[in-house]
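These notes concern the structure reproduced below.
Omission of a single protein chain aside, the complex is shown with its protein chains in their original locations.
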Amino acid sequence: MATTKAEPGSSQRFEKDTREKIVSVVRHAILLTWSFVVLFPLYWLASMSLKPPGQANTLPPDWVFLPTVYNYLQLFQRSKFVTAFGNSLIMVAASVVLVLLIGVPAAYVLSRYDIPMERDVLVWILSSRMLPPIAVVLPFFFIFRNLNLFDTRIGMVLMYVSINLSLVVWVMKAFFDGIPVTLEEAARVDGATRFQGFRKVVLPAAKPGIYSVAIISFIFAWIELLFGLVLTNSKAVPVTLYVYSFIGSRSIEWSMLAAASMAMIIPVAVFLILVNKYLAAGLSFGVVLKE
Amino acid sequence: MSTPTQTQSETRTKPEGKIARVRRLWNDHLPIWFIAPMATVMVLITFFPGAYDLYLSLIKEPTLNVFAADFVGLSNFSTAFSRGGALHSLIITITVVVSALILESVLGFVLAALVAGVGSGRVKSFYRVLFIIPMAVAPVSLATIGRIMLNSEVGIIPYVINSATPFTAPAFLSKMPLLTVILMDTWNWTPFMFIIFYAGLSSVPDTLVEASRVDGAPLWRRYVHVIIPYMKPVVFVATLIRMIDLFRTFGVVYGLTQGGPGTATQLVSINIYEQMFVNNQVTVAAAIAVVYLIMVVALCNIVIAKVGFDGVWD
Amino acid sequence: TRGGTGSDDSANTDSKSDGGADIPLKKYQQADIDWKQFEDSKINIGAVQHPWVDAIKPAVPIFEKLTGIDVVWNILPENQFRTKRQTDASTGAGQFDVFFMDQVVNQYRHEGWLQPLDPYFDDSSLYDESWYHPGDMFDASKWQAHGGGYSDKWTGLPITVEVQTQFYRTDLYEKHGLTVAETLDQFRQNAKTIHEAESDIAGTVGRGQKGYGMNIYILNTFLREFGTSLWTDFPNNSGLDTDGTIDAAKWYVNLLKDYGPQDASTQTWSDVLTTMQEGRAGHIVADANLFWPDLTGSDSKVGDKIGIAKAPKPADGQFSPNAYNWQISTSKNAKNSKQGFLFMLWATSKPTNTWMHLNNDAAFSVRQSVWKNDEFRSRVGEDFAQITLDSLKAAKPDPFDRKYPQWGQQYSEELQRAIAGQKSAEAAMKKAATVAENIYSG
Amino acid sequence: MARITIDDVTKRFGGDNNSVVAVDDVSLEIDDGEFVVFVGPSGSGKSTLMRMVAGLETQTEGDITIGDTVVNQFGPRARDIAMVFQNYALYPNMTVQENMSFGLKMSTNMSASEIERNVTSTAEMMGIANLLDNKPGELSGGQQQRVALGRAIVRDPNVFLMDEPLSNLDAKLRTEMRTEINRLQNDLGVTTLYVTHDQTEAMTMGDRLVVLNYGELQQVGTPLECFYRPANRFVAGFIGSPSMNFFAGTARGGTLQCDGFGYDLSERMQESVGSYGDLELGIRPEDVALHDEAVDRNSFEVVIDVVEPMGSISYVYCRVADQESEDTFVVEVGGQRPISEEQTLYAHIPPEDVHLFDGATGETLHQRKLDSDIGTSAAGQSQNAGASSGTL
Partner (left out) sequence: MARITIDDVTKRFGGDNNSVVAVDDVSLEIDDGEFVVFVGPSGSGKSTLMRMVAGLETQTEGDITIGDTVVNQFGPRARDIAMVFQNYALYPNMTVQENMSFGLKMSTNMSASEIERNVTSTAEMMGIANLLDNKPGELSGGQQQRVALGRAIVRDPNVFLMDEPLSNLDAKLRTEMRTEINRLQNDLGVTTLYVTHDQTEAMTMGDRLVVLNYGELQQVGTPLECFYRPANRFVAGFIGSPSMNFFAGTARGGTLQCDGFGYDLSERMQESVGSYGDLELGIRPEDVALHDEAVDRNSFEVVIDVVEPMGSISYVYCRVADQESEDTFVVEVGGQRPISEEQTLYAHIPPEDVHLFDGATGETLHQRKLDSDIGTSAAGQSQNAGASSGTL
């Protein structure tokens, strides 16, 4: 027994180690390839934004170049851009808050109470997402003009809410399904009203779901264009529309466009990094979570 | 014996002030208060535009005055299919939806599985954030920058392909527009599938995977027979939502190709746009939208019926 | 000025942005027009992201001072602007008092969304013919401002005109000993030479992208030069399947397929421009003179190597380049049409127009006087000015009938298909003809 | 502190036509300060009954009174109860401190400092004072359980409700916590309802046991009453581990004829049984004796099937030698006694330890004899036994 122990044992271990190493190398090779696929366009975008105007599309490319923040300075000197950017930040953030305020309680009710025809209700909610915006923008234009919502931030906030509400309801319903009912019962026994139980106990427990759906809603609203185009004029113009303004009918300001596009990525990236740790748990759609 | 009412009161019945009464009303009917705003918004954003489109699709000249409207039955629908290219754009849309959905799901899943297996938490976080970023690129930017990057003369991508690989870069936008559009959408939206699948994967119990390993299942069978079925709710909801979103894709494709060359990438949404904003055929556009809505709703119901909510939310 | 979307604060212009205009008010006040009658009102202008906007904006404070009317701009890229304009007009919202008008002019007129300007011209408090000098405008421009010949009333006032010309790389021509093409055959030959001799450079570039203002804008020139026209018999025969059209299409399609960039069929104005700017093409088939400022500007790597010439024609054809005008119009539902008319008048008046062209990089005057102005000619270059003037004088603009957008779109799709190699030029044009005729018959 | 009265309470779940009767016409009085344990198989309605007391479910029929108030219409909030859940139900986002303060904040007007004082002292009592700033996710199972208890205790409620609070703990911890809860309840004297299906907990914790089956009350009494004086075959079989052995048989002429052996009924038994025919004989594993030879007529030959040595004792599974079926019964013997499988021995059932049950209804007909007075005195007042102590 002791005869052939040490040598083959260690060599076998070595082999197993190498196998694990190979698996890990292949894994990272694939992940890095995709990282490259993701990063290359982003890198190109960034490099366009950091090159002097006129040098954006040079071929062969200057892989190495002296970066300049000239474009960004230009961008942020244009008061319209700053206004639109701020506009968008405010409107989108407000819409995320509002859509959560509307959607999360509704999702809670859908999860906890017996709703007649629940399935159909859920599909109906999802159907609000099925028509292309282009097909609904005219009716909304009417509503907005008649309700004096045209070219108002409130109007845009409502529009963004309508884009994201179905998503919020679906994701959060699934998430609430995974939170044990005993938690609220404990709160009620502890003397909390149903609402207090929801607000103080269930909501905090739903944090991962809320953060996840918030970031996704944020993104969907942040990149929205068509409603912004048709339903605003000057006061509530979102940043997407401003980005468009670098695309002239005669020429495109490549560097500025790139700088503006990069600037648009930044809030999302920051938000993403902030809620990163919740993302894994937040979107598992009712599959019961491991602790 | 007394049969207490279904809704118990939260507090003992004492003489109550106004505020207390409001509070009681609030708490006793909480579900109604909770669901009412959502229901209101939903009614507004589904019924009104839907009804409007339906109305438009049935009349001759667009007018808001229902009494003056000249109802023409289904003639707008026949125009949509005879001259409006509705069928063609439906086929294009379905092609894009199906292939992009498959690509994004598979890729998203593979990436999620690979990232989930990464040992170090920091590296994991890094990939997780990085892989989501493409979603944040606005369609305007993506389409415009994409066009120039793909440009056969001055674009960086053909340049890199030509100079760094043995292949010759194809003319992306003119010779393989549909594929280019699909790939572009894949770049843009694989993150959505990735993050949801990632969340789903992190919730598969380890023992289940181990049980299948002990049972002798090789890697791919483990995924096919054990992990993916376990994640069914996640897969189902993610693909359903992505499918719906794909059906209404507009910005990126319009920016890239405007539906061309010819009508090679003319999605339904682009067709509706052109009918409405180029041809000024609002009623025909509405007819296409109605057909399309019916189709998507039907499709969703079929998918839901086939796959079922069972095992999704029970 | 305030409000508006887009880069109106300092976009595209460096230092001249802040009301640097210095046109004496006197030049306007000498007109027999009651400029001040709408003091303290406001007009909304819906505009396309276009050099004209950049050029006139610095002068707008003068208008505001002259009239006491506030000007609010809404500036958008062409496609987005169209969407917005259509929404506005079709829903009767009337948010724009003045807006850019293009190929849809007769469609809008036919729908009753457009307001003819003649009543304002007849209003003596608003208009002074002797001061305004409409005779100075090119006939082609005035013709297009009357619904492209479909209306006997003013549909708008023309603001810019652009005409077909050809641009070439002087250095390459010199290197390969080429002469500037006058005929289509020569042009093709030149493209061939450059294409085959230079590895990284395409023989030619041209707009292949579909759209009623895109590829067909160019083809329309050639089909006329081949002796045919659009709507040989309106609305029964579109003229798109005549021999002339088919020959023209064949020539254009083959040229781009043989010596153009690989993805010529998808190229837009900005693609063409960038390709030329980056020095990756020998010449532009023949496109608007308005390429000139950007081709020779600071963003261009070949700025000092660009030559301009008249558009080529078939050996036995008649030189008749296409010309296109933007006009500004007002709608039926606009709330301040009179104020808007004052603005149109002011913006297209001789003093403003001249100032823009002398001081603010404009090069698209609809007034002949500018093209003859020495100061202007020396600023933009003698060649450019002379060739543009000659071309404009011979120009034959497209008639935009009321369904032009619709059939034009499909016609351009067919042409794009041919350029992309999906079908032959002949088949494409025949199909386009059928479609166009069907649109009127069915 | 409060007395609880459950009066003809019935709970049906589901629609009118296909409803499940979870609790079936149960009446029960629980004295102030009493510790009552609900036992019964899974699905017997223990949780439902407790949840109705909590106000988390509304009974379909009947009244529940806490103290002097009929609480039918009150939500849990108004009932002044505290509950400990099987999965602890700690609020995951709050620290231990916050978890414990939550109830006080919600249901009293105490000042923050007062709350803190209470929480700290309770935490000290529970030995979790050093965990106050941790989140539940950072605690072990036992610590979480302590927090859950502490959260209930700090509220100083009228009634404690505990639904299988220990079932997620491992054996060792469970023993520890069991003693702790016992001690606490003794000290605090708060009326307590406790659901379990653990034998040991049932036997050792409560002043009284409430045995439920299919939503129906089977027996209410002290643990020892239920053990020695089971009201019916169900209780006899349910209480005690290993279970009581049952032999079905027919009484004929003073002899109970079972499968494989006959058993002579004593006079006392014959009196109790009267004219019943089909009976079941019940005998606990520890009361059966195994001999090498038959000792009297009531001995019968058995074959040893399996021996489970437990250390100080062994469980021996025997098969009656002459019987037709394969059924075995359990006998408890000393751990050091050498018995091997397939061995043949003689089992003896001492008449004084025998229970007899009606074969059809399961009703108890005859009870074992007892040395002390547990059974006889208690058996009579079984339904309304007061808060007698758990010791003898």
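Before moving on, here are some points about what is shown:
For clarity, chains are labelled A, B, C and D in written order, and residue numbers in each chain start from 1.
In this section, a residue touches a chain if its C-beta (ideal position, glycine included) is under 8 Å from a C-beta of that chain, and two chains touch if they have at least 3 such contacts.
What you see is a predicted model, and the numbers here were worked out from it, not measured in a lab.
Interface note for the absent chain: among D:Asp24, D:Asp264, D:Glu286 or D:Glu301, the touching residue is D:Glu286. Only one of D:Met100, D:Ile181, D:Val195 or D:Ile239 touches the absent chain when the whole complex is considered: D:Ile239.
In the complete complex, the hidden chain is touched by one of D:Phe35, D:Tyr88, D:Tyr194 or D:Phe227, namely D:Phe227.
Note that of B:Arg24, B:His88 or B:Lys232, the residue touching the chain absent from this view is B:Lys232.
Among D:Thr95, D:Thr200 or D:Gln323, only D:Thr200 touches the chain left out of the display.
Within chain B, the residues in touch with the undisplayed chain are 205, 207-208, 210-218, 221, 225-226, 229-230, 232, 311. Chain D meets the missing chain through residues 41-42, 170-172, 175, 179, 182, 197-200, 203-204, 223-224, 227, 239-242, 284, 286-287, 306-313, 315, 317, 332, 336-341, 370-372, 374, 390-392.
Everything that follows uses one rule, which is that only the chains that are shown with their structure count from here on.
Among the other chains, D has the CA centre that is most remote from the centre of chain C.
Chain centres here are Cα means. That of chain A falls 14 Å from that of chain B.
Chain C has its Cα centroid 41 Å from the Cα centroid of chain A.
Contacts with at least two other chains are made by residues 57, 59, 138, 142, 193, 226, 244, 247, 252 of chain A.
Residues of chain C found to touch two or more other chains are 83, 90, 274, 278, 280.
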